[in-house]
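Before anything else, here's the structure in question.
Partial view: only certain chains, each at its native spot in the assembly.
For clarity, chains are labelled A and B in written order, and residue numbers in each chain start from 1.
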Amino acid sequence: MQLLILNANTSEPMTEALGARARAVARPGTVVSATRPAWGPESVESWYDAHISAAGMLDRLATWDGPLDGVVMAGFGDVGREALREAVSVPVVDITEAAVMMALLVGHRYAIVTTLRRAQPMIEASLTAAGLASRCATVRSLDISVGAVAADPELLVRRFRDEVAVALTAGADVVCLGSAALAPLTDLLAASVEAPVVDGVAAAVALCEACHQLGLRTSPIGAWAPPLDKPRPGWPVSTAATTDR
Amino acid sequence: MQLLILNANTSEPMTEALGARARAVARPGTVVSATRPAWGPESVESWYDAHISAAGMLDRLATWDGPLDGVVMAGFGDVGREALREAVSVPVVDITEAAVMMALLVGHRYAIVTTLRRAQPMIEASLTAAGLASRCATVRSLDISVGAVAADPELLVRRFRDEVAVALTAGADVVCLGSAALAPLTDLLAASVEAPVVDGVAAAVALCEACHQLGLRTSPIGAWAPPLDKPRPGWPVSTAATTDR
């Protein structure tokens, strides 16, 4: 299948890293592309960033002309998954939902460990909207920004272990990585704690493949039906696609 | 106070009508401006439209240079209110929340009557996210599109009366108009039913004025704090303001 990893932010290195992460977990036969919006924030750490990035992702999809069997929306807790599902007929899997679903299969209560504290309310809102909040034990943060997670692995692991310990006390028995930026560091983090650790990017790749395996596509009726045909002056904003890899 | 009516869609006539509606209900001393995104859909009837329009509203605010004491976000059930609150320090009142709050003061259970059925899930999601869903009796639709509501007042009233009757049976005793497009028709619709009818645009004007009266501004800490300073290449998309009236 042709799988597109759609990074929510405009960071080129992160787009490349997400593509690599996806390729590492994808099944044989899955061809992974990775792309990003042509405009918008280099990291998403609030609703302000997330709403710019949601439109940026829609804009990017509008000019995508490659083959497409599934889309991974790679921004943890970000907004816009419903809109993306209207925009294309193939399955769109949000890494937030994906991480939680896989976590629910291997643990009774999950925790999310994200980067900055201010991302917590947006993540909680995303879980509630997805109808997946009721088995959430807690959302914790590392107090390390998206841009800094890779800078000091030792600090990262120490902070992660601390927050996981708090999460276990709160009743969690499985942990989701609450940022796409943490995806490439999954093995390092998973090795540092006893509970299973779920990376949403990997989870979303597997769930996109599962949709394809079962022949499931977004429902053509109801809330996620294709958008009505109407004037949308100035949209899409971008007219030439960015370079993808 | 200087009050900005920020239409969610790009329709110029609707922007003018919303400005007029706001001026009709505003208190003496409130100076009303009305504007709209420079790009995006002419009406918002799905998450796809709503997410384009949310970014369009952010884009419009980024280039707004007039005086500003409050913003009315004029798109019923639309997304993005949290982002707008991060973007400016003055109060932002979403007409969805505003309609429901005023309704809760005069009725025990409220209903929402919107335009198209496909808008219902987005409205329900908005109410849940706002923490205002628990006294909602039902969300109903007229099966008349945003663009067509003003075309046939007789049909509109007949459909409205029918849906309100169903809503009362479902336990509602107050009705919110579920589309900014219905705002200019409030008096006509209110005269046709026994229950109080709340127009979100008028409600939001009054609540913005109430915030100003009480000296309340968006919290500078927590979830709606100003966005972090960071590179956002290509943003804002627009560099010149549209004409406002």
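As a working rule, contacts are C-beta pairs under 8 Å (C-beta built on N, C-alpha and C of every residue); 3 or more make two chains touch, one makes a residue touch a chain.
Since the structure is predicted, the reported quantities are computational estimates derived from the model, not experimental observations.
Here 2 copies sit in place, and the number of copies making up the whole complex of this structure is 6.
We take it that only the chains that are shown with their structure count from here on.
Centroids of chain A and chain B (each the mean of its C-alpha atoms) stand 29 Å apart.
Residues of chain A touching chain B in their complex: 10, 38-43, 45-52, 54-56, 58, 79-80, 82-83, 85-87, 118, 121-122, 125, 128-129, 145, 147, 222-225, 227-228, 230-235, 237.
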